[in-house]
Structure formats: C-alpha cells, structure tokens
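Starting off with a structure, shown below.
Excluded from the complex is one protein chain; the other protein chains are retained at their positions.
Chain naming follows the written order as A, B, C and D, and within any one chain the residues start at number 1.
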Amino acid sequence: MTSSALPPALALALILTAPLFGALAAMVTGRRGPAIALATVIATVAGILTLLVIIAGDGAFTLAIGGWEAPLGIQLRADGLAAGFIATTALVMGAILAIAGKPFGSGAQERRSAYTFWPLALLLWGALNAIFLSGDLFNLYVGLELLTLVAVALVGIEGKRETLAAALRYMMFALMGSLLYLLGAALLYAAHGTLDIALLATRVGNAPGDIVAAAAITAGLAAKTALFPFHAWLPPAHSGAPAPASAMLSGLVPKASFYILLRFWFEAAPDIAGTSVLMLLGGLGAFAMIYGSLLALHQDRLKLIIAYSTVAQLGYLFFVFPLAGGESAAQPWAAGAWSGAVFHALSHAMAKASMFLCAGLIIEAIGHDRLPGMKGIVRALPMTVFAFALAAITLMGLPPSGGFTAKYLMMTASFAAGQPFWALMLILAGLLAAAYLYRPLALAFALPDEDAPAPKAVSRARQAAPLVLALAAILLGILSAGPFAFIQIGRPGAAVEGLE
Amino acid sequence: MIASLFDLTLCLLILAAAGAAVFGRAAFMAVVFFIVYGILIAIAWLRLGAIDVALAEAAIGAGLTGVLLLAALARITRRIDAPEPSTGPDRTTLATALASLVIASAIAFAFLTLPEPQGLQERVAENLADAGAENPVTAVLLNFRGWDTLLESIVLLAALLGIWTLARDEAWGGRAGPRHVTRPGGVLAQFGRVLPPIGLLVGIYLVWAGSKQPGGAFQGGTVLAAVWIVTIMAGLMQAPRVADRALRAALVIGPVIFLALAVAGVVAGAFLVFPPVHAGWLILAVEAVLTLSIAVTLAMLVFGPPEEEEKP
Amino acid sequence: MSDLFTIVMTASGLVFFAAGTLGLIRFPDTHSRLHALTKADNLGLGLIALGLAVQVPGLADLFKLVLIWALAILAAGATAQLVARIAAPADLGEEPQSPPDETGDGETRRT
Amino acid sequence: MSSWYLLLATGLLLTIGGALWRVWRGPDQADRMMAAQLVGTGGVATILLLAAATGEWAMLDVALVLALLAALAAIAFVKSVRGAGHGDPEDEAQNDAARADEAPR
Partner (left out) sequence: MIAPSASLLYGLCGAALIGLGLYGFVVHRRLIRRVLAFNVIGSGIFLLFGASSYRDPAAGADPVPQAMIITGIVVALSATALALALIVAYARLAQSGALPEDAAPGADDEDRP
C-alpha cells in the first residue's frame, strides 16, 4: 500500500522498541531515569507522527514480523484504531513522565522507588504499544502479561501494607484473567490452526469450542478491565499507588484489555456474538456504572473518588457490545456506537490520568487527599484545579469535551437501535459523575479555613502537565470530526454515518 | 494397549498429585505435591511428542517453581502461625465445586468436539530451511514467533523489577536475598562444589544442541540458573548486589541484542528478520546472549529482593 | 542376546524400585525409610541405565546415561545426608528440628 | 521390546504412586521430601524407559535435567528449616557462634 516499505517499518520499530530500549537502559543506569524517559518520548513520538501520516495518507497496513505471513508468523496491524490508542497513550505517558521527575528523581544515592519506577513505567508503555499493534491473540497474551506484571509492581511500589494488599488482590484477579484468556486462545488455535485475528475472522464459527473460547476470553479480559463483578481490585489498587503510577493504572492499563475485547468481538469473532451475551456485557457495564458512581459519592478521599469513578466509566464502555455487536453490526448505527466507545476510551484515558496527576499535586501541596482539607486549594493551585475541572467536564460528558462526543455518538446509536435503555444509563452516568465530582470541586473553590496550614507551593511547569491532558480531552471533542474519520481507517465494515 | 495403560496410569497420578496439591491440609505438603506434579507433567509431555516442552517443564515446573515455593513458604510460616480461616464444605465451597465441575466439563466438551486438526507442522517444515534452526520448536521460538520470545524475555525482567520494588528502602543496593550460611566442608558445601561443573556443561549443551534437537535458551538458561542457585545456597558464593552494573548489564544484554536485531530489520523494510543466509549463526548468537540474561534473571528471581542493610 | 540382557537388567531395576517403595511405605520411622529409599532406588536406576546401555545408538547417549546415574547418586547421597540430619534429632540429643508437618493452614481443621 | 519398556514404565509409575502415598501421610516434612525424591528418581527411570520404547533418545536430555535439578528442591527444603530458608542445615547447636552475626533480624 505504501510506495516504500521503509517508513512504515521504521515507524513501527520505533513505537515498539523505543520504550523497551528505554526501560532496559533505565534498568542498567539507575539514576538517569528522567533523561532516558525524555529520549524515549522523543523517539516514540517521532515514530508515532510517522505512523499517523502514513495511515492518514495511505490507509491501514499490516507488517509480517520477520517476513513470516500468518498463520506461521505474527502480523502487526496498524490501523486508525491502533494509531489512535497509541497516540493517546504517548500523550498521557509524556505528561506522566514529565511530572514524575520530582517524586522519582534520584539524588546522589540511588533510591529504590526512584530506580524501579522508570523502567517499570517505560515497560508499561512498551507493553501497551505492543498490544495496540499486535494482530495475534497469543502475542497479545504475552503483551498482556507484561502489562499486568508491570502494573502489579507499580501498585505495590510504595511498599506499605495496604498497597501490597491491593497489589496482591489485583494480581489474583489478573492472574485468573490471564489464564482464562490463555485457555480461550488455546482452544481457538486447536480448532483453527491460527491465532491471527484476520484469519480467525474467516474461520471462527459457532462450534462448542469457539463458544467456550469466546466465553473464556471475554471473562478473562473483563476481569482485567474490572467489569462488575470483577471490579473489587480496582479502587484500592488505583488509589494506593503514587499519583503518576495511578494515572497510568487508571487511565491506560484497563484500556488495553478493553481494546483486545474490541478487537476480539468486532474483528476476530464477529459472527459468534449472540444477543444475550452482548446484552449481558452491556448490563454488567450498566451495573458497574451505577455501583461505581454510588460508591464514588461516598468516598472522602479524592483519589478514591477518582478510582471509583473509573469503575463507573469503564462500565459504560461495555455498552458498545449490545449497540454495535451481533445483529447490530450490520446496522447503520454500529459505526457511531463503536466510535463513541473508542472516543470514550481515549478521552477517559486523558481525563482520568489528568485527574490523578492533579490529585498527586494536591497531595504534594497539602500532604493528604482528604476532602475537607482541600478547602480553598484553588488559591494555591489554580492551574491544577482548572485542569481538574476541565477533566471533570469530560468525565461528566458535557460539551464540548471528548466525553460529550462519545456520549452523543453512543446515545444516537442507542435511539437508532431502538434500545433507549443505554441512552438513559448514559444520561444517568453523566448526572452521577456530576454529583461525585461536584464535591471536590466545590470544596476547592470554597474559602479556606482560617486555621488551615498553608499549602506548599507547586511549580507551574508541573501543574501544566495535567492541564495539557485535560485540554487534550476537551480538544478531542471540539475537533472530533478529524479523529472520528481517522479511527475508522481500516475498520472492517467502516461506515461514514454517526457524526452528522 | 500397554501404551494406553501407561497413559491412563500417568493421568491418574497427575490428577492425584494435583488433587493433593489443591486439597491437602498442610501447605508444605501441598508444595511437595506440586513438585511431584511437575515431574509427572514433564513425563506427560514426552508422551505428547513435545520433548522441548518436557525439558522446560522439568527445569522450570519441577525445579525452579518448587524452590520458589519452598523458600516462600519457609519465610511466610516463620512470620505467621495463626490458624487460617476455615474453608470447610459450606455452601460456597459446594457451589464452587459445582461451578468448577461445570466449567471443566464445558472445556472437556469443547475439546472433544474440536474440528479436524489443522496444525502448522507442514508450514513450519516448508520454511525450516530458511529459519536457521533445524529444531522446529527453536525455529518457531526464535524466528517465526520471535517477537513473542523477545517480549517474554522482557516479562522476566518485569517480574524481577517487581520483586526488587519490594525491598525495604534501607536495603536497596545490597545483595539480593538473604546471605546463605553453611558449614565449610560440610555436605552441602561439598555438593555445591561438585554440581556446578556438571551443570554448566549440561546447560551449555542444551543451548548448543537446541538448534538441532530439543533444547534451547530457556531450558539451558534454567539449568545454568539452578547451578548458580545451588552454589549460593551452599554458601560458596554470595549473591550479587542489585546495584552492581555488571549484574544489570548481564540482565539486559540478551533482550537488548534481540531488540537491536529487531530494529536492524528496518533496513529491509521489515521487523525482526533473520536473513536466511545468516540465520544460523544469528540465532545461535541471540540464543547465547539470551541464555546468559535468562539464567541471571531466573536466579535473581529466586534470590529475591535485597534484604540486608547496605553498609556504607 | 543384548535384548535379553536389557530385559533382565531393567526388570531387576524395577524390582529394586518396588522394594524401595515398599520400604518407604512399610518401615516404621523416618530414618529407616530414608535408608531403604536412597539405596534401593539408586540401584534400580543404575540397573535400568545399565540395561539400556546396550541399546543406545551412540556414544553420546551412553555418556548421558552414565551422567544421569552419576548425578542421581550424587544428589541422593547429598540430600539423604542433609535430610537425615534434620530428621534424626534423637541420635544427636537435640530437640526436633523437622517439625511434624503442621506448617499448614489448618484449613480443614474445623471440618 | 517397545511394549516391554512401556510395561516396565507402567510398573515404575505404580511405585511412584506408592511414594505419593507417603507424601500424603508424612508425618514429618522430611518424609514428604524424601518421598518426593523417590518420585524424582523414578521419573528419571521412567523417562529412560520411554526413550528406549520410542527410540527418541533425545528424551535422555529431559532425564538429565530432571536428575540435575532433583537436588535443588531438596536443598531448598533443608535450607528452609533454619533461618527462614537461608540458615545452615548442618549447623548444630554447639557451633552457633558463626551464626550469631548472620542471624536474621
């Protein structure tokens, strides 16, 4: 599809290897973490820009690793969806790494967490990129395991009793999820002699093996995405880690397993989806949304509110399955629902990461994240509170944010499909998000208590990082036509309607 | 007929060992049963025509995992002796048993109704000449699906980083794990002297032979790691400091060279290619450095995070 | 001829293994079990390896057989001594070091 | 011959079954561990017979690895008795002095 094979290969090689090289370098040198991270960002972003240009110009493409075509080898698949997730990840990682230089910088002596944070963060990035580009279910398994082990390590990086418990709880869910996924992959290979997603699409049918495999893969990935009832691990894990780690864990990590679910249900096994299964997934999502929101309302710590909000927000990602899968897949509204979910995943990644980074800065300033202590914090941290408010707009789904575009697309699809229940749930989700995010915001803008200790100053440069992310989430809404068209590139059965 | 008898007996033993590992009352007993189970599973792999997997299982499943479990158990039980919560056969365990039975039956049903096998034996055989390894499994691991293997070697490092993260801050930079003491000249110390030369030989042989017959970087690396572990447990050597540059270089050298090779493919407009002309020695070279990194990483996984406070 | 040799040797190898297992099951205390075990099963393995030695196709495989047996003896010798020290406190007048296996979780204790 | 080897191997599996019984009964940790050692040796012998039965002599490598690593678990076990898994299993009460400064906190 491209005139020369060199630029696409170079772009993919940079995206796939730069974070891994960075991680290995950081593992050796120890105290150069921030500098290596900067170099990694530059190299990876160069690759991503090349990739975006290629995809926008010449369309989606695949690259057979080692020149071995499927089913023998592994195919890398670069389409609009992959590039969208990769670009968003790079933006979020860039902001996180920029802000992490202070808490995880090293002095004269190498420190434990300052050492391990950098290779872990870069490995997390490398794992995400590997997942987003992979077109092979077993290769995805290896990527997912890399991601999981790194994420568990990041949860436990504080080394306190509660965070270790959270890491262990997370690990137990994640291990079970991996095994289920692996079981499904094994059954699919046994039946069809390949794990390449494109080849599977033509081979997977409705045999018992395929159904058990699909069930296992879905359950496994749902556990990793913290879909209700597998959600219990998420809030303590995401809220217990240091802010930069939380931002990665909440904003990016669950998106990987959701992304594989999307690939699986819409590309590898589109024909297997029965209405009842898709309804169940959507229903669990609705349940997660309500449950997570209600618990978020009851939290008194900022990071816990944000973490429970993730349970809720991940919940309505799953509305995509009843709206765009199965019988709906051939319908005109499917593209809108699918794109809406992708928009939601991307804007949530930016907004949620921004919020956790804000929470981290607030903790830096006042020493804790208990709500009452946040009174009047806007005076000390105006940019941070502004970023938080912008991110909140996205999470509530108010215009003109990316979250609004997502909700608009999904609601339109929901009415078109004659399933208004999902639209109702989306409205409810927005209201609940407004409710649980109102409290911290209201307190931040309130008059500070007379006797409250003065917050510590936080540099403007560092406050800029979450602001950039929150602004990006808003921009995604304002400029939604471009990204909307872009993520459709290479989508099987891509349709044009949805955004008019 | 006799073959079936053997298979049936082996399956029953495997199930018995697994059942005891799951149901056994004492944790130590469960761990011992798990070690036994690993040995039996390795034999099962031989019956399934998978000698490479049997090697990996014998080295990892029966060997390293057992050591990890025993060491962890010793350190946990030293700290806790409180009776753990009962899990008698109440309603939840009954429901769990039922659910497990249903799931296992569903999987068995799915297995029994699998369509005609369409494996990749032929396709692998057709391309073996260009793959640089005569052993088809090695060809798949290093070449056809080399990206999996590259990521997997990094998974090991991720686990190690995770383990190092669990060190106490004061101990950071110090020697990995506790310091092992033994009586000089005792049985253990003697054994620790005799075993390593043999193990070194076997490990290197496995890597070298891996391109032609069963074996390879992971199996050989595991054996080498085991040798190092024995030497340290026998008190003949001390584990390296986690801050040691040489150690860290050894940990990453394999993945780094593999990654570099992957990037070099860009020149040909591809990713991770072994040019058929050079594939033979390239694969051997990659395997050699991978073995070193894998061996060091596996051993460090067993040693654990640094524990003693670093003396300035 | 060589087949006959193999059959006799491997069969007697199995007999020793069986004897070792019988001892493991029937002998009353840890120490005597240990004793029965290490002698019998290493002898059994040696006989089987010897029986197969006339069947292997190459010198390398013969060498491997020898190495396997040597390793087994070496490992069994060392571990038997080490375990015996732990398992036989009575002879040394020390308090028991190898606890009766109660490290467990007592998970079924109440049932 | 192949059937003969398999028959013998089946017999070996039965002796392994006997060892499993001892692992279950205990009563000491040492009993369990030594019974596991028997399974290891029996497993090595079984693999030798399987190699002979199938003519796949590459299986000997598996036996070699198993024999080489058989001692690993046993050493980890004897070490686990003292000092949270890193003490000296041969350390008797009278020569504790060397241990004093190595003792775990």
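To be clear about the criterion, a contact is a pair of C-beta atoms (placed from the backbone, for glycine too) under 8 Å apart; a residue touches a chain by one contact, two chains touch by 3 or more.
Here the structure is a predicted model, which means the values were calculated and not measured.
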Of B:73, B:256, B:273 or B:289, which one is in contact with the hidden chain?
B:73
Residue of A:114, A:149, A:288 or A:487 in touch with the missing chain, whole complex considered:
A:149
Of B:36, B:158 or B:289, which residue touches the hidden chain?
B:158
Which positions on chain A touch the chain that was left off?
72, 138, 141-142, 145, 148-149, 152-153, 156, 159-161, 164-165, 167-169, 171-172, 175-176, 178-179, 182-183, 186-187, 189-190
Need a quick check: the contact residues on chain B for the chain that isn't drawn.
1, 3-4, 7-8, 11, 14-15, 18-19, 21-23, 27, 30-31, 34, 37-38, 41, 44-45, 47-50, 52-53, 56-57, 60-61, 64-65, 68-69, 72-73, 75-76, 78-87, 92-93, 96-97, 99-101, 103-105, 107-108, 111-112, 114, 117, 119-122, 124, 136-137, 139-141, 144-145, 148-149, 152, 155-156, 158-159, 162-163, 166, 216, 218, 298, 301-302, 304-305
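Definition applied: only the chains that are shown with their structure count from here on.
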B-C or C-D, whichever has more C-beta pairs in contact
C-D
Taking each chain's centre as the mean of its CA atoms, chain A sits from chain C at a distance in Å of 54
Can you compute the centre-to-centre distance for chain C and chain D, using the mean CA position of each chain? Integer Å is fine.
8
Can you tell me which residues of chain D touch two or more of the remaining chains?
16, 19, 26, 29, 32-33, 35, 61, 64, 68, 71, 75, 77-78, 81, 89-90
Please name which positions on chain C make contact with chain D in the complex.
3, 6-7, 10-11, 13-14, 17-18, 20-22, 24-25, 30, 33-34, 37-38, 41-42, 44-45, 48-49, 52, 55-58, 61, 64-65, 67-68, 71-72, 74-76, 78-80, 82-83, 85-87, 92, 94, 97-101, 103
Residue numbers on chain C that touch chain B, as the complex places them:
67, 71, 74-75, 78, 81-82, 101-111
In their shared complex, at which residues does chain B touch chain C?
24-30, 73, 77, 83-89, 187-188, 190-191, 194-195, 198, 202
